[in-house]
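For this view, one protein chain was removed and the others were kept in their places.
Let's turn to subunit A:
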Amino acid sequence: MDRQEILKIVLEAVSEVGEDEDKDILQNPDESTRLYGGANGNLDSMGVVFLVTELEESLSEKLGIDLTLADDRAMSQRNSPFKSVKTITDYIMMLLKEKQENS
């Protein structure tokens, strides 16, 4: 799977959540945009819930990929994959690779 394609979906999902949450910085995101955690996080925990549901649905509808993003690892990682656009994109790429290897 092309990383650029996944990144595009992540950016669209973040922008969508940004509109719902009325946050300018999320409406025009790039790869470095901070999402969850730390002093510069732009999403609260409910924002992460919205992003997860948005992303899971977009991946399913646009690419036919069914992933569960909120798995045990994501929820327990010290370095949360929801930290930024880059980290969530990398995390999805990792899950896709694992899915491919297991199929």
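Quick note on the criterion: a residue touches a chain if its C-beta (ideal position, glycine included) is under 8 Å from a C-beta of that chain, and two chains touch if they have at least 3 such contacts; residues count from 1.
Basically, contacts and distances are computed from a predicted model.
**Q** Of the options "Imidazole glycerol phosphate synthase subunit HisF", "Glycine reductase complex selenoprotein B", "Oxidoreductase" or "Carbohydrate ABC transporter permease", which is the UniProt protein name for the chain that has been left out of view?
**A** Per the UniProt record, the undisplayed chain of the complex is "Oxidoreductase".
**Q** With respect to the chain omitted from the figure, which of A:21, A:56 or A:90 is a touching residue?
**A** A:56
**Q** Consider the whole complex, including the chain that is not shown, and state which of A:2, A:24 or A:66 touches that chain.
**A** Only one listed residue reaches the unshown chain, and that is A:66.
**Q** When the complex is taken as a whole, what residues of subunit A touch the one chain not shown?
**A** Residues of subunit A in contact with the hidden chain: 49-50, 52-54, 56-57, 60-61, 66, 68.
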